[in-house]
Structures are given as structure tokens and as C-alpha cells.
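Please read through the structure below; I'll follow up with questions.
With one protein chain removed, the remaining protein chains of the complex are shown where they sit.
This part shows chain A:
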Amino acid sequence: MATPALEQKRPLSPHLSVFRPIITMVMSIVHRITGAALYFGTLLLVVWLVAAASGPEAFETVHGLYGSILGRIVLALYTWTLIHHMLGGIRHLIWDFQLAMDPPNASRLAWATIIGSVTLTILIWIAAYIVM
């Protein structure tokens, strides 16, 4: 449907940019961005799986790519994105039970999400390097 010219010129009410960022707001935005990133990040998983199903040569190629410095950086970001979205999701599940919805507790949970996701990502990579 075409938007009439008059409607396009209507002033918008103040939006996101006029508010001082607070932790719950930032974590809400990050939750959506990480969700969208993970959506496309599934391609990384599928490429790896299809390569493993295709045979040793395809697998070695993907293995080499993912094991390179750039590959490891992408995978580290992917790990953090996944963990962060998971912790953000757990936060939402807690809220679904109407727990920790008051501002101080909501802020604490939001801080726990970002601190927890960075910590867990580092621990996972330490574990991976120990296993390797």
C-alpha cells in the first residue's frame, strides 16, 4: 500500500535515540540483535555439517577455514552471541513467572546477562583449547 505524502511528513514522537541508554534497554536491544545474528549464524553450523557429510576433503577445507585466525574470531563471536541470547532468553523465562520484574532486580539480571555471557564464552574457549 502506498503511503500518502502527508502521512510521510508527519512528525514522529521521540524514539529510542532520545533516551539515555540504561542496562535493561541495552540488553533488550542486544537480545534482538544477537537473535538475528544467530539466525544467519546457523549457516556456519550447516556448512560444517554438510562438509562432514560430504567427505574428508570438504571437511578438511571447512576445518581449515574455521581453524584459521579469522575463523576462530568469528566462532568466538558466534559463541558469545549464542550464550548471550541464551542467558537473555533465561531472563525472559524468569520474567514469564513474574519474578525479578522490579527495576533494581531487572537491572541486576541485565548486568548478570552480559557479565555471564562474557565469562561463559571465555570458559568455553579455555575448555576447547584444553581439549585440543
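To be clear about the criterion, a contact is a pair of C-beta atoms (placed from the backbone, for glycine too) under 8 Å apart; a residue touches a chain by one contact, two chains touch by 3 or more; residues count from 1.
FYI, contacts and distances are computed from a predicted model.
One subunit of the complex is not drawn; among "SDR family oxidoreductase", "NitT/TauT family transport system permease protein", "Transcriptional regulator, PadR family" or "Succinate dehydrogenase hydrophobic membrane anchor subunit", its UniProt record names it "Succinate dehydrogenase hydrophobic membrane anchor subunit".
Considering the complete assembly, chain A touches the hidden chain via residues 1, 32, 35-36, 38-39, 42-43, 45-46, 49-50, 52-53, 56, 59-60, 63, 67, 79, 82, 86, 89-90, 92-93, 96, 124, 127-129, 131-132.
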